[in-house]
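Here the complex is missing a single protein chain, while all its other protein chains stay put.
Let's turn to chain A:
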Amino acid sequence: MSDEVLQVSGLAVDLAGREVLHDVNLVVTRSEQVGLIGPNGAGKTTLLRSLLGLIPIRAGSITIDGRTPGGARGTIGYVPQRHEFVWDYPVRVRTAVMTGRTHRIGWLRRPGAADRDAVREALERVDLTDLADRPIGELSGGQRQRVLVARALALQPRLLLLDEPFTGLDVPTQEILTRLFRELTSEGTAVLMTTHDLPAAADTSHRLCLLNRTVVADGSPDELRDPAVWLRAFGVARSEQLLHSLGVAR
């Protein structure tokens, strides 16, 4: 089995006739955590959606475990932004996590022992076992984020995609998730996350990928110490605050 879980080459995507991504090249290997960073409108979410096969691509190719996004459907763990989820829906945490496996369980079937085991393990990993029977509407923001991660983990994916997982979370929850992602990568999972939280991304990711319509820079946090690279990605002439927060500026 190849070490490259995700391979994107020459990817171009148009939305409503406007080019959002062009010539995007990106590889994520086993056991690697990659932070996808870029300003608003850089195409981060669009990239994730095209990896999931949710939007058509104009040019280039995406390979996930040797398959197209369409063929890899149901094997990728996806954690959307929290507001994509209907939190006032009347189900318990355990049921919400089980919905990650709905397609794998199959039509006209009920969850079996393997499904229940996968959900139990996912709940344990995000430390939500005690809240498994709580209605999802009564959870805090941090607990909600962990439900979404558990739902993705219930698929036991080789590739985990996360859209802004740290946004609006307090430090303890961020630490729980950071530790979890480290565990997952050490077990071989490939993790790709978009984030606005640059310091956290620089801290936790093996590699950072700066996206602004295309990949502006791609390297380890140490390799990306050059302020010019960041300024080009974010399209600002001068952003000392940003650079300070990253520890890039002197």
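One rule holds for everything that comes next: a contact is a pair of C-beta atoms (placed from the backbone, for glycine too) under 8 Å apart; a residue touches a chain by one contact, two chains touch by 3 or more; residues count from 1.
Assume contacts and distances are computed from a predicted model.
*Asks:* Given that one chain of this complex has been left out, which of "Anchored repeat-type ABC transporter permease subunit", "Cyclase", "FdrA protein" or "Glycosyl hydrolase" is its protein name according to UniProt?
*Replies:* Hidden chain identified via UniProt as "Anchored repeat-type ABC transporter permease subunit".
*Asks:* Return the single residue from A:6, A:169 or A:190 that touches the missing chain.
*Replies:* A:169
*Asks:* From the list A:52, A:118, A:184 or A:201, which touches the chain that is not on show?
*Replies:* Going through A:52, A:118, A:184 or A:201 one by one, A:52 is the residue touching the chain not shown.
*Asks:* Could you tell which one of A:3, A:19, A:117 or A:138 touches the chain left off the display?
*Replies:* In the full complex, the listed residue that touches the missing chain is A:138.
*Asks:* Extract the touching residues of chain A with respect to the undisplayed chain.
*Replies:* Residues of chain A in touch with the missing chain: 16, 52-54, 73-74, 76, 78, 80, 84-86, 89-92, 95-96, 98-100, 102-105, 107-108, 110, 135, 137-143, 151, 155, 169-170, 172-173.
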